[in-house]
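With one protein chain held back, the other chains of the complex are shown just where they sit.
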Amino acid sequence: MPDIMDYLQFILAPQMLNGLALGISVVLVALGLTIIFGLLDVINMSHGEFYAVGAFTALALSALGLNYWVLLALVPILLLPVGVLVERYLIRRVYDGGDRHVSTLLLTFGLALVIEDILKIIFGPNTHRPATPLPGATEILGVFIPTYRLALIGIGFVVIAAVALVVYRTRLGAMVRAASYDRNMAASLGVRVGWVYSGAYAFGIALAGLAGVLLAPIYSVFPTMGHDFILLAVTVVIVGGMGSIWGAVVAGISLTQVQAISALIISPVWGDAIIFGVMVVVLMFRPQGIFGRIGHA
Amino acid sequence: MKTKFWVALATTTALAMPALAQDAIRIGVLTPLSGTYAGIGQQVRWGLELAAQEINTSGGILGRPVTLIYEDSQANPAVAMQRAERLFDVENVDFLTGTVSSGVTLAVGELAERSGRLMATTVSFADSITGARCSPNVFRVNARAGQQSVALASWLAAERPDARVFYLGPDYEMGRSTVAAFRSNAEGVGATSVGETFAPLDSADYSQYFGALRSARPDVLYTSVAGNDTVRLFTQLEDFGVRANLTVLGASGTVTSQNIAAIGAAAEGFVTGVGYSTLIDTPEHTAFLESFRAASGGADPDLYGADSYGVLFAYQAAAQMAGTTDTDALREAFRGLTWNTPQGVKTIRAGDHQAMQQMYVVRVEGGEFRIVGNVSAADAIGDDLCERF
Partner (left out) sequence: MLDRLDISLRANHVLFVILFTAAFVFGVMASMTGDRFYLRLATEALILSGLALSIDILLGFTGLLSLGQALFFGVGAYVSALVLREVPSFWLALGAASGASLVAGVVGGLIANRVRGVYFALITFGMAQIVAKIIYNTRSLGASDGLIGIPVVEIPLGFVTLSAGNPLEFFLVVLGGITLIYAGMSYVLSSPFGRVMIALKANEKRVPYLGYSTWAPRMVAYVLAAVIAGTVGGLYPMLRGFVSPELMFFSASGDALIMVIIGGSGTLVGAIWGAILLVAFKSVVGSWTEHHLIIVGLMFMAAVLFMKRGLIGLVKPMIERRLVRIEAAREMRKEGKAP
């Protein structure tokens, strides 16, 4: 019996807590992705690259001496106009030509290649390791967890709650949901649909950038940093239901727990294969995901 | 469209012409200049450039100057193969070196065989390169996993008898090979193996492996991750409090002068078996250390820098013995070759093309390596497992 308690306390609990930190990180990246899909019907293939842009922007600005906590607020704001420009002048051009899903997916895929190379040109191909803003570890029930990871979990929950509040509880959110549900009806009721679209895309990009700033101290910063993470985030969005915020949160946290526990029981190297397996099965039997989508739920 | 091909073809031929006219010996350097192993590639580059410069100022090889031609292998076998083909077929190199990843060395070795050229690795650890998967065209001038493990196991037997060892390697040829080599040596001196796991190259987060590590309850951790991966692994071990009751051992390349500063205090107490140390006390080594620092802008050489420096002198000795750079004659000259390096005398064993050399056990104390033991070349080398020649 003490052995089992011991196992739970020193092995399972830290593994799950660590999985939770990863889960929150993935949800932060997935949130923007799911909002953009739910509203614009766009699979934003360049999302991972905007995540990297956020991390690199923070890296560059912190070299100028800006405080980390200032950057946490500043970087997403800097990304807002970028998002508006990308939506207005690139994505909007292919909304109505042929298959919207395919054409926007292809366009944002091309954009991802361009952004990745721009980052390589400016910052070089190598990995940067920003200093942790909260060094040291905190002891919880006899186990050490890095303080920054605990802070990440806290900040992550606040951000998720704030996003949900904006989308579900404000007038702005109501306009967004209305535009998503029926574009023409919303337009006739006086919602400026064009701006709602730009705004939603920019908001999604800003969230990706925020995730980049938050995760840089843990996962390091390099031009292709978006690749690994975006695969997991896309899976989370699909399993949770494209466009559903709660779906992303539930799927993000449960999938990373599956990964963390399977790493203990089977082997960490099979984590990715298991996650993608879940994604394929969900797509086969319930392509709309576990939860509905914004405005449809 | 086709003209583009021809433009490229014409340009490369034109570029190749003047070099051939000077009759230089062309050495292809296929090494990672970007990515996780970029730091290793940098050491390789410093070592080779210093050696080439010294050889060229003292009259070259067979009276011909040495030119180094670089390609970035990105530590990715698929990319490396194409770049290697370019070095052999377009650049017409006489010899190839610099490969880091063991997977790349094995794949490129096969290509060297097909192209009728020789190559030598100065970095790769996997025993199979000069063992089960040996090639008549591939040589290794650095110490392989087996040699390192013999040295490290001798320390383990003396300092941590009856250890419970957990192994964590990078998930490719080198990782599997180093873990297997140390595992058999450690078990040979009475240690118990309590678990092993392999993490992909360039893993951002090692904490997901800590659950398996904790549950095995080891008192010794052996790891063979390298480059920036070590920095992340060691700092995360420290941050998660996993490091506290563990003795951490590793491969020669795990902690080196190139990444020790970035690891910081987390490197303290780390022990490894290695074929090179900056503390070697001979006049040849002191001279090498000085000129290396001058050439690298103050950075110390590590095992990769030192072994890469040595390979060009091996080539020089073999070519002068053979009197030609012809592949077959050169291969014969390399077999059994004994030559001088800053690390002391090395000998290439004819049976498997593996260099034999004195091995050291070093430990990190106060942020610096200290030599805490050594094993003679003959004791460290192990059996000749190559059956092809």
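Each chain gets a letter, A and B, in the order it is written, and its residues are counted from 1.
FYI, contacts are C-beta pairs under 8 Å (C-beta built on N, C-alpha and C of every residue); 3 or more make two chains touch, one makes a residue touch a chain.
Everything numeric in this text was worked out from a predicted model, so none of it was measured.
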| item | value |
| --- | --- |
| Shown chains that the omitted chain touches within the full complex | A, B |
| Option touching the unshown chain, where A:V53, A:V94 or A:A248 are the choices | A:V94 |
| Candidates A:L113, A:L165 or A:L189 - the one touching the absent chain | A:L113 |
| Contact partner of the left-out chain, one of B:I25, B:L68, B:A107 or B:M356 | B:A107 |
| Subunit B residues that touch the omitted chain in the full complex | 1-2, 4-5, 7-9, 11-13, 34, 72, 76-78, 81-82, 85-86, 89-90, 102-103, 106-107, 110-111, 114, 133, 171-173, 176, 200-201 |
| Footprint left on subunit A by the chain that the document does not show | 43, 90, 93-94, 97-99, 101-103, 105-107, 109-114, 116-118, 120-121, 125, 231, 234-235, 238, 269-270, 272-273, 276-277, 279-280, 283-284, 287 |
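What we mean here is this: only the chains that are shown with their structure count from here on.
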| item | value |
| --- | --- |
| Between subunit B and subunit A, distance of the C-alpha-averaged centres to the nearest whole Å | 39 |
| Touch list for subunit A against partner subunit B, complex | 7, 10-12, 14-15, 18-19, 22, 124-127, 129, 137, 139, 143-146, 218-220, 225, 228, 259-260, 263-264, 267-269, 271 |
| Footprint of subunit A on subunit B - complex, ascending | 34-36, 38, 171, 197-200, 204-205, 207-212, 214-215, 228, 231-232, 236, 239-241, 262 |
